[in-house]
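What follows is a structure written as structure tokens; I'll ask about it next.
Omission of a single protein chain aside, the complex is shown with its protein chains in their original locations.
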Amino acid sequence: MSVLADLLATVFERRYRGASEPDHKNRSIEDLCRDLLGSSGEVSGMALARLILDRYAGMADAEKLEFFRFLTEGMGVDPESVRNALDAFEAGPDRDSYRGFMDAAEPPRQELARRLNQVPGATAQLVAMRADLLRLARDNPALAVVDLDLKHLFSSWFNRGFLVLRPINWSSPADVLEKIIAYEAVHAIDSWDDLRRRLAPKDRRCFGFFHPAMPDEPLIFVEVALSRGIPGAIHDVLSEERAVIGAHEADTAVFYSISNCQSGLAGISFGNSLIKQVVADLSQELPGLKTFVTLSPIPGLTRWLSETRAMLPEEAETRRAVTAHYLLKAKRPDGGPYDPVARFHLGNGASVHAVHAGADLSPNGQKQSGGVMVNYLYDRAQISQNHERFAGAGVIAASAEVTALAAIAAKKTE
Amino acid sequence: MSVLADLLATVFERRYRGASEPDHKNRSIEDLCRDLLGSSGEVSGMALARLILDRYAGMADAEKLEFFRFLTEGMGVDPESVRNALDAFEAGPDRDSYRGFMDAAEPPRQELARRLNQVPGATAQLVAMRADLLRLARDNPALAVVDLDLKHLFSSWFNRGFLVLRPINWSSPADVLEKIIAYEAVHAIDSWDDLRRRLAPKDRRCFGFFHPAMPDEPLIFVEVALSRGIPGAIHDVLSEERAVIGAHEADTAVFYSISNCQSGLAGISFGNSLIKQVVADLSQELPGLKTFVTLSPIPGLTRWLSETRAMLPEEAETRRAVTAHYLLKAKRPDGGPYDPVARFHLGNGASVHAVHAGADLSPNGQKQSGGVMVNYLYDRAQISQNHERFAGAGVIAASAEVTALAAIAAKKTE
Amino acid sequence: MSVLADLLATVFERRYRGASEPDHKNRSIEDLCRDLLGSSGEVSGMALARLILDRYAGMADAEKLEFFRFLTEGMGVDPESVRNALDAFEAGPDRDSYRGFMDAAEPPRQELARRLNQVPGATAQLVAMRADLLRLARDNPALAVVDLDLKHLFSSWFNRGFLVLRPINWSSPADVLEKIIAYEAVHAIDSWDDLRRRLAPKDRRCFGFFHPAMPDEPLIFVEVALSRGIPGAIHDVLSEERAVIGAHEADTAVFYSISNCQSGLAGISFGNSLIKQVVADLSQELPGLKTFVTLSPIPGLTRWLSETRAMLPEEAETRRAVTAHYLLKAKRPDGGPYDPVARFHLGNGASVHAVHAGADLSPNGQKQSGGVMVNYLYDRAQISQNHERFAGAGVIAASAEVTALAAIAAKKTE
Partner (left out) sequence: MSVLADLLATVFERRYRGASEPDHKNRSIEDLCRDLLGSSGEVSGMALARLILDRYAGMADAEKLEFFRFLTEGMGVDPESVRNALDAFEAGPDRDSYRGFMDAAEPPRQELARRLNQVPGATAQLVAMRADLLRLARDNPALAVVDLDLKHLFSSWFNRGFLVLRPINWSSPADVLEKIIAYEAVHAIDSWDDLRRRLAPKDRRCFGFFHPAMPDEPLIFVEVALSRGIPGAIHDVLSEERAVIGAHEADTAVFYSISNCQSGLAGISFGNSLIKQVVADLSQELPGLKTFVTLSPIPGLTRWLSETRAMLPEEAETRRAVTAHYLLKAKRPDGGPYDPVARFHLGNGASVHAVHAGADLSPNGQKQSGGVMVNYLYDRAQISQNHERFAGAGVIAASAEVTALAAIAAKKTE
């Protein structure tokens, strides 16, 4: 592929190499971008796009910042043109006037990104570009407009219909697997042996979404344990000594880790679709699976307690009660659940099923939630209803046990 | 795949099946579209999208027209909102105000199309929907605004970076090959045996662009003959009796047929990229290839002559002279070449290389150009320069021979 | 692949091209075979093998016959050497003496075939060579010893463990499908449209065994109709007007055509394994399938009747009775069933389930069995028992209905 791409670039980039023609080496990246959007772009587009991406790849942060400022200021919409085009469209709404409006209302940087995307490998480079942008935008809020355009474009490119669900297992390519090690965000994978233990046994599964233009880059992945019954501690899932069971013996699928992989795709949500597709695929393959549940961290618990000047109780039962209370009652200013993982699963239509003390004894688990973990239940008969009530009225679905636990804590607080 | 999709739809569409909930059967497609854009869309999106696409697939033209009118009138931009959002953005250009502008300036029907696209197979259905739309818009010009939105979206989805070039040969799947038979637009393929003759011999190649979401639907394909020297008649290329040569013996690659396949992708250009990619791939595989040339029809010749109240001369040399004159001098009102095939290749940077009388004896060839055909030459050293001059000043590159022929005709005309 | 193979041949065949060395052009195929078995074979084997196979491919039948005579007489076992080696082995049975015996007891033509098989594509050429041999051996019975050696070798190479079951459908490569058309031996496929009707509908399946070294050559294939109930006429299966059902609606899988493809693999049985694998795969994919049955021709019926100076009765019921009698009672001299298709299915453990008059109205069906067809039933609970009784005592399993029918005929005969 890259040999051909090289050749192609060579073949068609005469415009940018010929002696009698303007030397691209002396042209700024801004000029090259303008060329790509102009007439040259039609024929020399691929060579130009490659030049720009290569140029960008070699830049230090200061240069990247300058380039993003150019995109912000020099490749945005012109309000006056939009207004004029809108007036013309309202006065005579037809094909031409609507095209005029569309052209005016979309900033040129969107078309620039589309033209850059011609080159093999460009999609991953553009995603990485947005990761840079998000990082630099923290101190340069004016760049946010460029980010919104890229996010808009990526939402279209990474539309669910274009994603491919692929199992990730011990027969997967090593270059994909090393990314699983790198991207695992919940329970770190500390070696290839550790990875093997999570992928190779018969009662372990892993699935990821991939995009055809970035075939060796997972976008998101979920690790699944097949078990008899719902586990109450991550140790039971990850232990080297645990007894492996046959996949057909399992009655429960446990989603014990979900990791987003691409910071350049921040804000584009894949998790809901991923979980549902995996539930559907596993149900099909293993009809014996009756329960689909997570074993999830509670990343906001300690922080929330410290904000409310409270401490996590020592005693396991009370600790669980306080956690149940937190999951059901602690809110953000906008009224949504305080806990980000709770927000995600409840928004997907799951319910709070059980709370376990002493469930994650890792330093990180102790720090963020005093070792407490939670199961969110994906009950296919309730998902839609749960979601509707949560989205409409903020109602959080919970098991009787969790509700009762929360009530104990509420009582104590009174 | 479709078993899983079925299952998935079943699992998550309770909202639209449950007895106590609004029965989707009584809901109009318009209401379903609004649901899909609303909160329900987050969780029940896949089931909803499938319902809408199935509903659409069962519609007669009158219902489709009504649906497109809804998209035109009920899912367009609201000028007042755009204006307000634009004012706010101009007053304080930041992330929030820009998002407000983006939301207002993009019509909801674009997001609707993206959400419909979640379902496996949806991309092909949406492309077919635009084919319907283009057909119905002929008598309903107001629908053109919906078409522009779909075209905009498809330009992004079918971006060059997402297309895959695949060789099409006698080992290709039958369901792809039957589409080659159906879509061949230049020299009709009249049977599977005819197809075999174009694909199986060692000196024949065919390549198509495919999109990963429509893996068995070619978007465009080109048929290539490998030969010694440049052929001057389509009969020499297609004859059953011709002598087959080894691929490594060829010095010339002849693009003798290029066909767009998807009327729903009208106006989104793939031909330029396809030719360049094929030139690059063939150069890599067969270093002996020195010449890349077309053998092309001249679909506008007869029409243009009749418009100028002229007749195609009987005598071959004069006929060629008149054709050369036509190719170099006949213009559309906008100044571009009169002939559509000439416009395409000249716009790609090719030159008019040779003109042949008696080259296409088929009824269609006789009718459209009196049997005359033309070679356009893709000379890699000249492509960029040719394109620049053509795009900038309308200069048409031609061989000395063709230029001389045209001069003869010009002289006679004087 | 073939480019590399070419190169490889070029690179290593100096021995047979160099000026100072014996010119292979003047060497007979017999000498080349001896070279391949000698020391040269170790390094120049691939080039030599290719030369021999190319030389063979260009031969007329008379030359092939001569070559096979050379294999018969010049590449067979030497009884004296076998005897000596056997004596040595009996006297002192150890590694060396056993190797001596093995070397003496296996004719060199077996090793020759193995060495020829190094070249890409050689396996198919050797299979074709045996097809030639079988044809020529009809008039030259002495060649039968070569055939036995090739058959022995092919039995090992085409061992069940090396075969791959592949579904054949409308997405299969055209070069495989054209072979299905060519090889269909039971109900001729008369066009690509006919083929499409047998492969594309949801209630049709086709499976074939392939060998990895001949990836586009099916060895045997079976066509399957999924239906509700057991069909009693081939017309119901093949009719263009029949109603297509969903695969999940079917309760019965009907094996209505089984064709061996390679005459060079005659005598090596794949059918039993194929049917069992397809039964297993379909059971897994479609749990609703309860009945596995054939709809089979009765190729020996008319011939047997004429041998017994009987006529097939006109009346349908009597016709069926006579057929049932034939299937259960007509024997070959060796005691096996007279009918070859009956022999095959009964040997696999199937039972004679039902007999239908007017079931195959094609000229061939009328001729061979007066239009009568039969269902053989593959009842998984009975297969082993049926087979054991058939293999042991010649007992033919049959349904009560067929048994009763046969009894009627027997009565009339008395």
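For reference, chains read A, B and C in written order, and residue numbers begin at 1 within each chain.
Everything below uses one rule, namely that contacts are C-beta pairs under 8 Å (C-beta built on N, C-alpha and C of every residue); 3 or more make two chains touch, one makes a residue touch a chain.
On a predicted model such as this, the values are computed, not experimentally measured, just so you know.
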Here the chain that is not shown touches A, C
Please identify which residue in C:Ser28, C:Ser263 or C:Ser384 touches the non-displayed chain. C:Ser384
Which of C:Ile181, C:Ala213 or C:Ala266 touches the chain that is not shown? C:Ala213
Of C:Glu66, C:Asp94 or C:Asp193, which residue touches the hidden chain? C:Asp94
Per the definition of touch given earlier, which of C:Pro79, C:Gly246 or C:Pro363 contacts the omitted chain? C:Pro79
Those residues of chain C that touch the unshown chain are 3-4, 7-8, 11-12, 14-15, 18, 39-40, 42-44, 46, 77, 79, 82-83, 86, 89-90, 93-95, 98-99, 101-102, 105-106, 114, 117-120, 122-123, 141-142, 144-145, 147-149, 152-153, 155-157, 159-162, 164, 212-213, 272-273, 276-277, 279-281, 283-284, 347-349, 380-381, 383-385, 387-388, 391-392
Extract the touching residues of chain A with respect to the undisplayed chain. 170-175, 177-178, 192, 196, 200, 216
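Just so we're on the same page, only the chains that are shown with their structure count from here on.
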Which integer distance in Å separates the CA centroid of chain B from that of chain C? 47
Rounded Å distance, chain A centre to chain B centre (Cα mean): 34
Multi-partner residues of chain A (at least 2 other chains): none
